[in-house]
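The other protein chains are all here in position, but one chain of the complex has been omitted.
As written, the chain order gives the labels A and B, with residue 1 at the start of each chain.
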Amino acid sequence: MSNGGSNFQSQVRSVTDHMVTALAILATIIVVAPLIAIFGYLVFKGASSLNLDFFTKIPKPVGETGGGMANAILGSAILLGIASVIGIPIGIGGAIYLAEFGRGSKLANSIRFTADVLNGVPSIVMGLAAYSLIVVPKIPFLPFTGHFSAISGGVALGFMMIPTVCRTSEEMLLMVPNSIREAALGLGVPNWRSVLSISVKTASPGIITGCMLAFARVAGETAPLIFTALGNQFWSFSLNQPIAALPLQIYVYALSPYDDWHRLAWGGSLVLIILIVVSVSLVRFVTSRGVLKGNS
Amino acid sequence: MSQVHLQPEPSEPGGQQPTVTTAPVVSAERRFLLSRGNSVNADRFFSWLMLLCGLSIFVIVGLIAFELVVRSELSWHKFGLSFFYRSFTDPYTHVTTFWDPVNQFFGARPFVYGTIVSSLLALIIAVPLAIGVAVFLTEMCPRVLRSPLAFLTELLAAIPSVIYGLWAVFVLVPILREQINPFLIRMLGWTGFFADDNPTGLGYMSAGVILAIMILPIISSLTREVMTAVPHSQREAVLALGATRWEMIRMGVLRNARIGIVGSIILGLGRALGETMAVAMVIGATPEIHRSLLANGSSMATVIANEYAEAVGDMHLSALTEIGLALFIVTIIVNFFAQLLIWAVTRGTPAQAR
Partner (left out) sequence: MGVGIEVINLNAWYGTNHTLQDINLHIPANHATALIGPSGCGKSTFVRCLNRMHETNPVGRVTGTVRIGDLDIYADAKPVQIRRRVGMVFQRPNPFPTMSIYDNVAAGLKLNGYSNRRALDEIVEKSLRNSALWDEVKDDLKKKSGASLSGGQQQRLCIARALAVDPEVLLMDEPASALDPVSTSKIEDLIFQLKSQYTIVIVTHNMQQAARVAEKTGFFLNGRMVEFDSTHKIFTNPSDKRTEDYITGRFG
């Protein structure tokens, strides 16, 4: 009796076990399938839209076919340049503080925690802040304030880069063994020099790829640019003027009723995706090799 | 200070006092090093500079909070908390409105509703799948597949929201409109959640599905992380009692990792709440409240994206900013708890999809 019961029970258990396995596999398939679909569709649609014109021409007016997104690519490059100038040094500086000076201190822990929380603040909120900080007030002696401009968009993106750069760089710095810091200090090398020439240099492959990842992430950000960089249908080289950006343009074109613009949107998406795939793969490559083997 | 005494001090092995003093032989490199400063000021300057960079994180959070509070003052002074629930019923037409910038009527209720509904839908769809994927990847997956699948999830977490939106507009929404929604209406139409009155395919449902796809990689990769953080001994202990694999996962892994899993779900929720572009492209952008999940709506983030650049008047701007402030506060709180839970398990590695 009890024997039969336990037999039945063990059958139930093994059936449950198989069912759960099947469910987990099913879940993975359900998840992976649309993802591959997204990629496939993107590559298919995007590749057919990319040509020389895409990279060299600005958009044609509605009704004319052809044209490209050259101004948006340039605009994104300018915006990302501004963002990197702000985000990368400050982010790495923060990482140096966390990894080299503040290790284990309460202040460092709260900075670390705040950075993680800041990472989760919606990008649209960052855009609002940049708007109210730079676009609204006319600050004396700062000619780029008081109106929509490339600078305001770049600042919003730069602020978004800081926590990401900071946390990834910190992790890379923590991978540098303490023994080589001691070696440098033992030679009478000043601390600042030891940090820059030994710790940062040793971790640099990792730090660089971390920066690339942050770069790629903000490269696709649209929300913070809507009311800072604003967008522009034409060439713009001025940091003081509204400027086009690839993701903004994709957004506008995707919601437009014109096939030709849809085509451009897909092409722009593919360009962004390639940038992201390259940087994510690089990060993975570097972290799997370990920070130390990246000898220069 | 830096010019120190160069006299060598030869002495007998056992002698306590130096007895002979020979002329110093000082190499060029020694002379150079002795002439270098003590770099105390440079070091101090450097460490302060780095500290400043670290503190900039606080400054940014402070600046965001300050700017949002200041710019939304008009709105919260006028409406107070009623901003989030007020509505206006026209005495003649009996039409209820919540948000009408042309007539300067502002209430955030439809946006709060849209944000909550779309995010909850996303969680309902994403959480079981994400945990399934994480279980598969950590406990069952053949080694060959593990790394490409993990890589794929990483990539997905990095795809820009506008691209998800683009894909949703051209692929997902048509599928929902043509295949899924009619099915839901037929089967579940009687509940009132799936009304057949919106031919566009846009709406809460589309937003929820695309959000689910977007937060899946975040939840599953974090869940995977906390699951791998469960020590092997815990698994073996359960297996040693004769448990099947599922029992081992349930008792040995999920139970031990549950705090971190909850953390990663909350983090996914935080992302869903603040997600802007993809939702803006598929939710329909109407400031209304509908029981039907297939109806058009709007959300907090999307109304800001859609209206801010063309806002009419200070009150409109201020009201939109107040929505942004609310979003900021909510996501800060949500992320705070998520990070707290995840840190409790992984001890301080940054919580981001990696």
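Methods note: a contact is a pair of C-beta atoms (placed from the backbone, for glycine too) under 8 Å apart; a residue touches a chain by one contact, two chains touch by 3 or more.
Note that this is a predicted model, so its numbers are computed, not measured.
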item: Omitted chain's touching partners, listed by label; value: A, B
item: Selected residue (touches chain absent from view) among A:136, A:180, A:255 or A:274; value: A:180
item: Which of A:160, A:174, A:198 or A:270 contacts the chain that the document leaves out; value: A:198
item: On chain A, residues whose C-beta touches the chain left out of the figure; value: 103-104, 177, 179-180, 182-190, 193-194, 197-198, 201-202, 204, 292, 294-296
item: Absent chain, residues of chain B that touch it; value: 1-2, 4-16, 18, 22, 24-25, 27-30, 32-34, 36, 38-40
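To be clear about the criterion, only the chains that are shown with their structure count from here on.
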item: Computed distance of Cα centres, chain B from chain A, in Å; value: 13
item: Chain A-facing residues of chain B, complex; value: 33, 39, 42-43, 45-47, 49-58, 60-61, 63-64, 67-68, 70-71, 128-133, 135-137, 139-141, 149, 151-152, 154-156, 158-167, 169-171, 213, 216, 220, 244-247, 249, 267, 270-271, 273-277, 281, 301, 304-305, 308-309, 321, 324, 327-328, 331-332, 334-336, 338-339, 343, 348-352
item: Contacting residues of chain A [partner chain B, same complex]; value: 13-14, 16-17, 20-21, 23-28, 30-32, 34-35, 37-38, 41-42, 89-94, 96-98, 100-102, 107-109, 111-126, 128-129, 131-133, 136, 159, 162-164, 166-168, 171, 188, 190-193, 195, 213, 216-217, 219-223, 226-227, 230, 247, 250-251, 254-255, 262, 265-266, 269, 272-273, 276-277, 279-281, 284
